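Before I ask anything, let me first share the structure, which is written out below as structure tokens.
Only a single protein chain was left out; the remaining protein chains are all shown in position.
Chain nomenclature is as follows: A, B and C, assigned in order of appearance, with residue numbering initiated at 1 for each chain independently.
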Amino acid sequence: MKANFKYNLIWLIVMIAGFYLINTLILVGVIDSFIANMLVTIGINIILATGLNLIIGFAGQFSLGHAGFMAIGAYATAIVTQTASSPVGFYASIFIGIIVSIIAALIVGIPTLRLRGDYLAIATMGASEIIRIIINNLKMTGGAAGMFNIPQFADWPTVYIMVCLTTIIIVNFIHSRAGRAVKSVREDEIAAEAMGINITKWKLAAFVLGASTAAVAGSLHASYLQTIAPNDFGIMESISILIIVVLGGVGSITGTFVAAVVLGVLDTVLQNFGALRMVIYAIALVMIMIFKPSGLLGTWEFSVKRLFSRSKRKERVES
Amino acid sequence: MRTLLKVDNVVKNFSGLTAVSNVSMHLDTNELVALIGPNGAGKTTLFNLLTGVIPVSSGSIVLNSDSGTYPLNGKPAYTIAKMGLSRTFQNIRLFKDLTVMENVLIAMTSKVKEGFIPTIFRFPSYYKTEKQLAEKAKQLLEIFELENDTDVLAKNLPYGTQRKLEIVRALATEPQILFLDEPAAGMNPEETAELTQLIIKVQRKFHITILLIEHDMSLVMNLAQRIYVLDHGSLLAKGTPAEIQSNPAVIKAYLGEEVD
Amino acid sequence: MKKVVSMAAIVMTAGVFAGCSTAKTTTKGNQTTGNTIKIGVNMELSGAAAGYGQSQKQGIQLAASEINKDGGINVNGKKKKIKLVIRDNKTSNNTSASVAAQLTNNDKVVAIVGPATTNAGTAEIPNITKAAVPSVSPSATDPAYTLKKNGKVQPYVFRACYQNNFQGATAAKFMTNTLKAKRVAVYADNSSDYGTGLAKAFKKAYTGKVVDSQFFTAGDKDFNAVLTSFKSKKIDAIYAPGYYTEIGLIIKQARQAGINVPIVGSDGMADPKLAQIAGNNNASKIYYTTPFSDDVAKANPTAVKFMNKYKAKYNQDAPTFSALAYDSVYMIKQAIENEKSADSVKIAKGLAKIKNFDGVTGNITMDKEHNPEKPIAIEELTKGKVSESFNVK
Partner (left out) sequence: MQTFFQQIINGLSLGSIYALLALGYTMVYGIIKLINFAHGDIYMLGAFWGYYVINVWHFNFISALLSAMLVGAASGVIIEYFAYRPLRHSPRITALITAIGVSFLLENGMSYLFTSNTRDFPQIIKQVNYHLGGVQISNIQILILATSCILMILLQLIIKKTKMGRAMRAVSVDADAAELVGININWTISFTFALGSSLAGAAGVLIGLYYNSIDPLMGMTPGIKAFVAAVLGGIGSVPGASVGGFIIGILETFVQSIGLSAYKDAVVYFVLIVILLILPAGIFGKNTKEKV
């Protein structure tokens, strides 16, 4: 008990120190609004990618529909804060986004999670496109023009806290009875069932949890950027989240953090290369995959506990 | 002694092919029963039917546990597992990329209730249940002398140890009936002898019923109180080891050809 | 125990950002120092809208090199050259916001040209407003683009193109008055605000009967199914707002399917490539609203000059997108010269006051909502060539 308290305290201190570090850097002017913009993008991508990593890396279900759930969160926030333009309205909208995305994840997940591998990927991609097309044709969502002039309630501190919160939730989920059940489904469905694991239930649990964090990311995206359009949530967005997961290492939350930061910085640096930016990005992507086929970190996780003791039980992950 | 599991006229057809036809059998409490038969006789299929991996085509399977009588046919595998029927697999199916400890803990998943919120926010109750689970798992592993390998990945264990771990994992679900599918496959005579002792020990310690499929006749004859013989999907004979050994039909169909 | 800890974490962090938190610096905009005026370009150079972004970039570069050849922009008696900072926003809203931040904070530009699409444009607004740097979009057409939520004008947001309502209404009037079309089918691009916005504006203003209203998506190549269903509906004309890439194919497939009614579109069609894609033989009875008609051009020496120079430099006819982007740069120049200052806040003021500006796309006066008021014309294509221009009042 005492040891657990120590580790949790260390993580808390790390998180708060990180917050003050960024705040100080902003105050002294090292981080300008351009870099702050980059940090927020990285933060939102971390929320998206950890959720997807839970689904792909830990539950072993190849989902390509993450952008659809992000869209639900984003539109929930845009629509709600249009009338309730206050911080309370904003947090309520996050909550509404989570609820709607959970419902959507159940509707999509219950039938499709029976499918395997690439068939599941295509089915979830299709489901996410259906969500996008519906949004594109609704009046309430502004159609193809999307919504703009969304009031800004999500600044970098909000995003920072949300990154910490969603990571705590996902990592604690993974390192618990639930996480073990989910991993057993990934390893061997038949053996898991024979051990009393309801595989449909646990697949859904991971899928729904991943979807709801995606909705949170969507809410932050909408409120920070103040403008959204259906085209932000297409197949390419799902793919770019997938790229972060695979690049960091499928099944490593630490890797997801590293990959989100690496790609975020790379993308920002490439802004200086004009029309060549996407060409260089593509080459970098192929090169990293060829030389690091299991991702930057494989399945390795950073663990404070391991730093302190030789016991290899994994604890929570870097935030 | 009472009947724990009653199997009546179970049939399984695979697109026109009858893999198991009209098999009836029963397992009593605290009994150790063997299921033998030549390759392709339908032994593993029968196991799969009993544990719900595949559904029966017709027939009934009924569990008479302390708390009541439950029909098992048509139930999904995880429900049957929760009711107390656990198994090992012929072609070892451990969670290969997880540790020994995790393998055992997973089998205990359905035995604890832990809410989402206490888990996510690490309430003290979470640490308490986790600790209890870990202690229980450790006790089980000790019986099989695996307590020092808790952090080893299952795939890195030697073959014989993997078979042992599968039995530990099955026991962790707290079964009333344990199905062992060729537990001694690929083991040398010493390992087989050791395993025989272990199985006896387990049955005594946990007071459970065991049904095992085995080709190793020395193990079967030493262990089993009763034997069912399966051939071409139907029951050929049943009885005590002595009766089976002297049954002419069995000798003709099976022992005569297969004995080393 | 952890509950206590995490609660403490939330309370503490919440306290932090309720208290001092981030220092919000209120900038007074970017100043021009030295001998160059930095103008940023936030443009769709890759991704879905790259084709249009590319055309606009060419227009911007032509304008800048032309101005620099003449010695630069006259800032209160001193000539200063333009330095373009061109950045690609990948046709992504997220990246557009990031590019805007980089242009305003790091590159210290005093004005921005771009983006090409409304979505990327609105994504840019928070950052340029914070930095007080004006932006002129050559082709963001949504009516609300330049407006805040409360209907007031965005101080730093301008455009060089028509807004949708104006163009859609013009097309509707033309349909009724000139073409005498009583039954019309609408076939609009619904992958951006451009097509849907124009379709909406058209339907609102059109007095005849809209028989059918269908949509396509950018990147589609096969329109036969919808066109076949139009064929049996006795229509007098088709209104097809969208870009030349798809409308060209719609014209081709409509004519091949034997639909010979007039097809009316918008300035997204005003590109020489339209007739190439449709095939010259198919491109007859094609009409589109445009600021940049041959008629206007003949009476407008600026336009003639632009078209010749463009052809000389890029070896192709100038598309409308290039013309609008070219005008955007010159509007910024005009604003600087009028205000006698190249500071970003002053440029914004200057842009708002632009009056009778002699642009390639017509004589422009900025209205209160930062939309350019300029004449609109409708051009007719016959056999792929402009055969007539109509003035619509």
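As a working rule, contacts are C-beta pairs under 8 Å (C-beta built on N, C-alpha and C of every residue); 3 or more make two chains touch, one makes a residue touch a chain.
Everything numeric in this text was worked out from a predicted model, so none of it was measured.
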>> Can you say which of C:120, C:161 or C:277 touches the chain missing from this structure?
In response: C:277
> Quick one: which of C:32, C:93 or C:214 touches the chain that's been left out?
Replying inline: C:214
>> Going by the contact rule already stated, which one of A:247, A:260 or A:297 would touch the omitted chain in the full complex?
In response: A:247
> Per the definition of touch given earlier, which of A:173, A:281 or A:302 contacts the omitted chain?
Replying inline: A:281
> Taking the full complex into account, what residues of chain C touch the chain not shown?
Replying inline: 46, 48, 50-51, 53-55, 190, 212, 214-217, 219-222, 224-226, 228-229, 231-232, 244-245, 248-249, 252, 256-258, 273, 276-277, 279
> On chain A, what residues meet the omitted chain?
Replying inline: 56, 62, 111-112, 114-116, 118-119, 122-123, 125-127, 129-130, 133-134, 136-137, 190, 235, 239, 242-243, 246-247, 250, 275-276, 278-279, 281-283, 285-286, 289-290, 293-295
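The definition used in the following text is that only the chains that are shown with their structure count from here on.
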> If you count the C-beta pairs in contact for each pair of chains, which pair comes out on top?
Replying inline: A-C
> What is the chain whose Cα centre is as far as it gets from that of chain A?
Replying inline: B
> Centre of all protein Cα atoms: which chain's centre is nearest to it?
Replying inline: A
>> Rounded to a whole Å, what is the gap between the Cα centroids of chain A and chain B?
In response: 41
> When the centre of a chain is set as the mean of its C-alpha atoms, what distance in Å lies between chain B and chain C?
Replying inline: 71
> Hey, what residues on chain A touch two or more of the other chains?
Replying inline: 1, 4, 8, 168
> Residues of chain C touching 2+ other chains?
Replying inline: 1-2, 6
>> List the residues on chain A that touch chain B in their complex, please.
In response: 1, 4, 8, 168-169, 172-173, 176-178, 180-181, 183-184, 187-188, 190-199, 299, 311-313
>> Please output the residues of chain B touching chain A within their complex, sorted ascending.
In response: 51-53, 76-78, 81-82, 86-87, 89, 93-98, 102, 105-107, 109-110, 112, 114, 116, 119-122, 124, 126-127, 129-130, 133, 151, 169-170, 172-173
> In the complex formed with chain A, which residues of chain C make contact?
Replying inline: 1-2, 5-6, 8-10, 12-14, 16-17, 20-23, 45-48, 86-88, 90, 92-95, 97-99, 101-102, 104-106, 118-119, 122-123, 125-127, 130-131, 142, 144-145, 147-149, 190-193, 195-197
